[in-house]
Structure formats: structure tokens, C-alpha cells
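Have a look at this one.
The complex appears here minus one protein chain, its other protein chains still in place.
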Amino acid sequence: MNLVFGSVVLGILSGGIYALMAVGLTLSFGVLEVINIAQGMLVVVGAYLSFALESYWHIDPLLGLLITIPTLFLLGFGIEWAFLRPLKQDRVALSILVTYAVALILEGLMGLWFGDNFVAIHAWYVDAAINVFGLYIADIYLIGFALAIVLLGAVYLLLYRSKFGAALRATVQNREAAVLIGIDVQRISTLTFAIATGLTAAGGMLFGATTAFNANSMLDLISRLLMIIILGGMGSMGGALVASLIMLVSVDVVSVAYTPTWSTFVFFALTVVVMVVRPQGLFGAPPARKV
Amino acid sequence: MKRNRMGLIALIAVVAAVVYPFVFSSTEATTIVFYALLYVAIASSWNIIGGFTGYISLGHAAFFGLGAYTIALVADHLGIPGGYGLFLVALLGGVVAALFAVPMGFIALRLRTIHSFVIVTIAYLFMFQLLAFNLLGVTNGSSGLAIPQPNWSGAFFNMPFYFAALVLAVLTVLLAYWIRNSRFGLGLLAIRDDEDKAAGVGVDTWKHKFAAYIISAVPIGIAGAIYAYFSSYIYPQTVFDPMIDLTIVLSAFLGGMGTLLGPILGAFILQPAQQLLTFYTGAAGWDLVLFGVLFLVVILLMPSGIVPTIVERTRRARVREAVQKADETVPTPDANPAAGGGPR
Partner (left out) sequence: MFSVRRNRAALVALTASTLLLAACGSTPSSSASAGPVKIGISLSLSGDFSGDGKAILQGYQLWAHDVNQQGGLLGRKVELVVKDDDSTTQQTITNYSTLIGTDHVNLVFGPFSSLLTIPAEQIAKRYGYVLLGPAGGAPNVFAENYKGYAFVQPASVVNNLLSFGAMLKSLPASERPTSVAYATSNDPFTQPQLPPLQSELSAAGIKSVYYQVFPDETPDLTPEALAIVHSGAQAVVLGTTSVPQVQAFVQTFIQQHYTPKVIIATSGPDQGSAFSSAIGAANTEGFLVPEGWTASANTYQNSKFVSEYLAKYGGTANAIPSDAPEAYSVGQIMQQMVQKTHSLDNATLIKALHDTTFKTVQGPMSFNSNGSPVGSGTFLVQWQGGNTKIVWPQNIQQANLEFPKPAWH
């Protein structure tokens, strides 16, 4: 089996996992006009929750999502209600600070609770792999990709086939106009942020099952997730998915075909070049809002 | 009258800073204020683009790192020994930072939405960090670079660094003051309020933003070089450090964005607080929680920063007082205090 082809497959599968982590970020930007710096930390919180369920109560991580997704949904609800709603002016700028502070608090709490040691989530499907044309593909990546498709599909249906979705999309297009036509923007915002955070729990579980992590992992994650949503176009769900695939495939291919040391740089440079040609990102709407 | 009073207070502050290391000569006292002064320069300089125009750059640590690598490489290749001469080389750090700022600003400022600008500047920082790691032939990669050290005695050692940082801080604040009170500065503030409107009334917004971006890189490059010289050895992750950007932005926000006094106050609160916190507490975890909670409180109670909030409160109190006295005297509204609190 060709190594480059293998890395493309791997990139696509793990790209699905990253999409699951990034989509919450792009949704909350689109609807709430906030940049959620805490997203990386929320991924880590989701991973720690799955880890705790698995190691203390022996609950299978996939099954555990039934607990962790609602838990993070509530956490997201609380964060929006307590810290984001009060921001009236300069939302983009102030949200960076507020969510950074939230991330710090969560990082401190996770560190106090779980210590600095790296941990990984274990399950039978983490080490197992199936043989596809001579390439072993780990079950966890297949499960992760399938889970990403299912959850992203569900959110897609919610956005495009429901009343809530129609109101949400109206809010994305124009916050002020949505208020004028009687949409409860406040309620939409809170629910969106909660759903975005809930989805992150799934991304976190998959992250923790494929990578050893600790509370500090959030810094590296957030920079990658921000790059993904800006490349895809901020606010665009499809964009987040495509950009995740581009990122992971390009990083993996450069790593095996050339060298790991330049792989991340290539992706960053690619993103900047795209931004120059297309400032709104691959799938973003042309800038309606000015600075 | 008011301008004179402000000038007097500024003079007193500078004199206090000059006298300080002679009164409190312990290495700890001078080291901590040295870092604080360095961050006064950095935050005030960042404020020229971030605060005045509203284009929040989270990648100015790239200029810090460029300055640091400049002094290390120049000293190494030209064989310059440790001593006062290296402070002149530190100025080159500012020049190099400005040269790099030209293409960087050209690309980033084309993005007219603030969030795209923010994220591309983050990308810059990580790209430079990766370059420093990967360009082994130039930067020595992860093994880092040494900066030649002067053979000053331990008791005296901090003094030249302290005064270099003080001079840089004072000059940067003066630069920011001059810009704020110039036509150029008015243009920058107009961009922050409404870029389209500014363009409509004839401000060449592109030139203004571009110039502000390049200018703001210079003092940060010099500060990076001084920092590198002081710390004697640099690694990619210690000078191209995202924490530097966070500290800059938090200082500016905490004190008050776009005001002159804000970044100064913010840097003087934040930088020592961080150092003392790690110095005197060993409990990892609680310090993060404490820091985070403090920030939330400040941001939620004073969303525009400490200085503008205080200015606003006293103004309101004065208006109230004036209204109470309205029977006898005519109130003198003073809507634009000298210390800042720009039009928001």
C-alpha cells in the first residue's frame, strides 16, 4: 500500500474528528459574533469527562457520550448566560478576553482535578484495526468519522429543516434584522452556544481516544481550530468540514512525503495565501459587517 | 492648565522611575520593574494599531521574536562582545521588525473584517515560531542562540538594562502621545469608530492603518532585543511566545484600550502580578483559576478598561455635582478628559 495514499486516507478520517471540534467554534461565531477562545479547552473538558467515566466507572466512551454531551450542553448554556450575554459592545474583541478567562479557569480546574500527567482514553476499538487493501485502518478513526458524519448531519438537518434553524440562519445573516422580524435572538444565541458546546463533547472524546492529552493541550488545539474555521469561512459549517479535511490531509501528506517539521507551516502558509485571494475564506459570505 | 498638570505628573512619574533603582536596589526589585517597563513599551506600542484603530493584532509577538533573533545573530556574526554597544544593536531589532511589518501588514490589512485580521495575525506568530525551529542553518533550531554577556558585576548588572527599558518606555509613550494628538492620530481614531465614514470624510484609511501597523512594530522589536540580551539565551518558544501577545492585549484592555495611560497601568499591574504570583505561590492550578476569575470580574464590571471607567465615573459624578449647584453657577461640562477615554 502506497504510503502517501495511506496518509490521505488517515487525513480524511482524522479530518472528520477535527471538523467535530471546529464546528462549534464556527457556529458560535456565526450566530453570536464571538470568537470562543475556550473552544480548545472545551474539547479537553469533553475528553476528560469521557476519560473519567471510562476509568472510574468503566463506562464505554461511546456510550458515555449520552452523559458528556448533555453535560457540556449545560456548561455551554451557563457560559453564554453568565459571560457572553452581558457583552453589549465590542463583542468580538471582548469575547476573546472573556472566553480566554473561561479557558484559564477550566484549565486550572482540570489541572487540579486530574494533575499534569498525560492521559489517553482506552477502549477495545482504540487499538484494533481492520485491514483494507493492505492498509490497517484503526477502528477508532472509522468510528470517529462515522460519528462526525452522523452528528454534523443532525446539525445540518436542524439548521435547514426546522423552524429553529430558519431563525438561526436569519440571525447569522443579519442580527439586527432578525430582531426586527420578531426572532428571539437571545434565545437562539444561548441555544446555539449550548448545542455547539455539546457537539464539542463528541469531538473531545475522539480527540482523547486518538491523542494523549492534558489540560495544557488546549493552547495547541485552539490555534489549529481557529485556522480551520477561518480557512473554511467563519460561520460556515460546510466550510469547517472542508477546511478540516484540507488541513489534516495536507499536514499528513507533507509529513510522510517531505518532513514533519514543515507540515504545519505549509498549512498556515496555505491559509494566509487563501485569505489574500479570498478574504472571506473558502465558503464564507462576502464581508457584510465592517470593522 | 490641564496639559501642564498632566505634564507635571508625567515628569514626576519619570523622576520616580529614575530614582527607584537607587532606592530599591535589590536585584528582585529592579528585575520586576525592568520587565514591567519593557511591557509598558510593548503595550503602548501595540496600542497604536490595536487600540487607536481597533485592529486587534494577536501576532505582535512575532516582532518581539524578530528583534530578539536580530540581536543574537548580529552579535554572533559581527563578533560584537557584551557591553553597552549591544544596546545600539538592539535598535536594529526595531528596524528589522519594521521591514518584516511591511509585507505582513500589507497582507493582513487587506482583510477588512476584524476577526479575519485577528486570526491571520495569530497565524503569523506561529509561522515565525516554526521558521525559528526549522531554519537550522540560521537560527540553530530548538537549541537556541546565545547573546554575548557583559562582564558587569552582579550588583550593577541590572542597571543598564533597567535604564534601557525606561528610555524605551518613555520614548514609546511619547510617540503614542504625539500620534494621538496629531492629524494622523485623528484619522486612526476615526477608523476605529467607523472605517467607511472615515473614508467618506477623506481619510486615506489604507495609508493610515498601514503606517500605524509598521510604526507599532518598531518599539516591540527593540524590546525583544533588549529582553534577549537580558536573558542571555533565546529559544524559538520563549521569544515567539503566544503568551506575550496575551499579556499585551490583556494589559491594554485592562488599563483601557486606545487610551495613553491604559497600557501603562495595565502593564504595571499585570506583569508584576504574574511574576509575583508564580514567585510566591507554588499551587499550580489555583493561580490560573484566580487569574481567570479576576479577569472576568474586571471585564464584566469595566468592559472598557480601568482608566476609561474611572474617567467616566468621575465625569458623571462631576456632572451630578454641577447639576446640584446649577442654581448658583453655570455648569462647565468637560466631556473630553485629557487622560483618554476615547470616543466610544
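For clarity, chains are labelled A and B in written order, and residue numbers in each chain start from 1.
We take it that a contact is a pair of C-beta atoms (placed from the backbone, for glycine too) under 8 Å apart; a residue touches a chain by one contact, two chains touch by 3 or more.
Owing to the predicted nature of the structure, the values given are computational and were not obtained by experimental measurement.
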**OP:** Could you tell me which of B:Leu73, B:Ala101 or B:Leu130 touches the chain that is not displayed?
**Re:** B:Leu130
Subject >> Where the missing chain touches subunit B, by residue >> reply: 2, 5-6, 9, 12-13, 16, 20, 23-24, 26-29, 31-33, 35, 130, 133, 141-144, 146, 149, 152-155, 157-158, 230-233, 235, 238, 261, 265, 268-269, 272, 275-276, 278-284, 287, 307, 310-311, 314, 317-318, 334, 337, 339
**OP:** For the chain that got dropped from the picture, name the residues of subunit A it touches.
**Re:** 3, 6-7, 10, 14, 116-120, 126-129, 136, 138, 210-213, 216-217, 220-221, 224, 251-252, 255-256, 259-261, 263-264
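The definition used in the following text is that only the chains that are shown with their structure count from here on.
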Original post:
How far is the middle of subunit A from the middle of subunit B, if each middle is the mean of its Cα atoms, in Å?
Top reply: 32
Subject >> Parts of subunit A lying in touch with subunit B, wherever the complex brings them together >> reply: 29, 35, 83, 86-90, 92-94, 96-98, 100-105, 107-109, 111-112, 116, 219, 223, 226-227, 230, 234, 261-262, 264-265, 268-269, 271-272, 275-276, 279-281, 287, 289-291
Original post:
For the complex, which residues does subunit B have touching subunit A?
Top reply: 54-56, 58, 107, 110-120, 122-124, 126-127, 130-131, 133-134, 191, 194-196, 242, 246, 249-250, 253, 257, 284-293, 295-296, 299-300, 303, 344
